[in-house]
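Note that one protein chain of the assembly has been removed; the remaining protein chains are unaltered in position.
The first chain written gets the first letter, and so on, giving A and B; residue counts start at 1 in each chain.
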Amino acid sequence: MSLLQVDNVSRQFGSLVAVQGVSMSVAAGELRAVIGPNGAGKTTLFNLISGFFPPTSGRMTFDGRDVTRLPPHRRVAIGIARTFQITEVFPDLTVAENLRIAVEAAAGYRLRPWLSQRAAREVRDRVDALLELGSLGAKADRPIAELPHGDQRATEIMMALALRPRLLLLDEPTAGMGDQETYDITRLVRRLHQDRELSIVLIEHDMRVIFHLADRILVLAEGKVLAEGTPAEIAADERVQAAYLGKAA
Amino acid sequence: MKALAGRYVDLAIWLGLATLPYWIGAAGGYTSLGTRVVVMALAATALNFLLGFTGVLSFGHAAYFGLGAYGAGMTIKYLVPSTGLGILVGVAAGTAAAAIVGALIARLRGVYFAMVTIAFGQVFYFIAFRWNAVTGGDDGLSGWRRLPIDLGFGSIDILGNDQAFYYLTLAGFAVAVAVMAALLRSPFGRSLLAIRENERRARFLGIPVEQHIWLSFVVSCFFVSLAGALYALLNNFADPHDLRWDQSGDFVIMAVLGGMRTFWGPLVGAAIFVVLQDYLSTLTDNWMSLIGVFFILVVMFFPRGVLGMLRRRKATS
Partner (left out) sequence: MTQLFLFNVFNGLIIGAFYALMALGLSLILNLSGVINFAHGGFLAVGGYLAYTLMPFIGFWGALAVAPLLTALIGLLVEFVLIRRLYGRDPLYSLLLTFGLAFILEDGTRYIWGAATVPFDIPDWMTTALSDQFFFLTGYRLFMVLLVFAAVAALFLLLNKTRLGLRIRAGSGDLETVSALGVNVRVLRNLNFGLGIYMAGLAGVLAAGMLGLQPTIGSALIMPSFIAIIVGGLGSLPGTLLGGLLIGVASGVVTVFFPSASEAVIYVMMGVVLLVRPRGLLGEEGRVQ
């Protein structure tokens, strides 16, 4: 049973066709990697799935429900959460405050002018749990802008997790990171996938990360699907090697 | 430690305001100048709810301030001679207008939002200016005055007694400020902060940004129109100038001058600005130029505001 179904989706910006007739089916519990050279339309595809803008044509369903034109906040409500290629957090606030906003939004408290003692305690507990999961406990009260990039990224992923998503979209989570940070994030993603059986779609450039994590890989080039398959199949695919791996190496 | 220091600051501010009529004379002022500071501080704090804590640039708040003023004045003059009802109608008029305008502009951002708020702000100025027979046009709405507040068992004379009116204003200020502070500490306030900090992230946490900006705009204008109503009562007069673009600019400069990232900043800014304006206008006819120069100096040299700078200095020392 597929959780996310993308059917023949296209998106045009003026005369530029960023994504053209892309279809993809992500099963519940699957970890899907999306790869492709720069400008292949990976981030545009993410923006379409998360509702940043609607597709020019095509259709998307999530858990059997048509989400093609649903605004972002409604998609979050039914379980689609994302991170961004350039980390998007609340820079002036502390790590704990960042998480707290996410937790309260997820709990449906965003309009509440006050919280009961019990609700406030639940929020606190949830924030603490996320801090621990992301190994951020020691940095909870530091303004996030002061922290290294890896910690900011981890916080962003925890904020997405705070929304209790059923599908997590990660846009190049290891971009611009050193080896240790890359390793930490990779381990975190694998834990989320294996221990929590979370469905994840991941854009990534680092081939080590992809072949280590992905169940299936979708290869995009010039806005179209070039190939799709298991890591072994993709590694053996000549077109992919010619169009992408060859170029990257 | 930090919270404790904050509590001392709060205490000092409330003490100062509560005793103001007893020391302002010695400081060279007069009670109704104090009232004006409190009214303007209320307006600037309300604007800053939007400006500093939601990150939305409104340059048209004078419109709602003026609607509060005219609403109160016209009610007392034409409908019912009741101070309380005047305030109520003024606030209702300002808030209703804000709800409509806010719905039109909540989708806009940045400079564009600012420009549209300025333009909409002038609508009400033109109405007041043109609708001579009712609003008094350019001369303003006069021929009415605030009336004693009837409490059933007795009444408070706020007309003849400047001090009584000061405390009425302070009570309004205290309630409004307490409500805004509570809102900012609530999940709702944190959603607004999230929008200020990073709109895109907020949206993808499931916060419907437009709805929240609209709400913040309406809350802000609710309190601004309360300030406007109190201002008209203070002067026993509603001035079309209260609705004009330069009044909007004054509110913004008060917030910036005091420090728009701090809660008490607008109060500090309002106190400095009102006193300075009062002083300059006795000194020279060209005080408008001096205020203009003051705007430029603030922007160039104090962009973080007085409290913003103090906080920064403390953080670095």
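Here is the rule we use: contacts are C-beta pairs under 8 Å (C-beta built on N, C-alpha and C of every residue); 3 or more make two chains touch, one makes a residue touch a chain.
Predicted model only: the values in this text are computed from it and were never measured.
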Displayed partners of the chain not shown (whole complex): B
From B:Y64, B:F120 or B:W144, residue that would touch the chain that is not displayed: B:F120
Omitted-chain contact residue, chosen from B:L57, B:L159, B:V275 or B:L310: B:L57
Options B:L79, B:V111, B:V175 or B:L283, residue touching the unrepresented chain: B:V111
On subunit B, residues whose C-beta touches the chain left out of the figure: 51, 57, 59, 104-105, 107-112, 114-116, 118-120, 122-123, 126-127, 130, 245-246, 249, 252-253, 256, 286, 288-289, 291-296, 298-300, 303
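In the analysis below, only the chains that are shown with their structure count from here on.
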Chain centre separation in whole Å, for subunit B relative to subunit A (CA means): 43
Subunit A residues within the subunit B interface of the complex: 50, 71-73, 76-77, 81-82, 84, 88-93, 97, 100-102, 104-106, 109-115, 159, 162-163
Parts of subunit B lying in touch with subunit A, wherever the complex brings them together: 182-183, 186-188, 190-191, 193-194, 197-198, 200-209, 212, 215
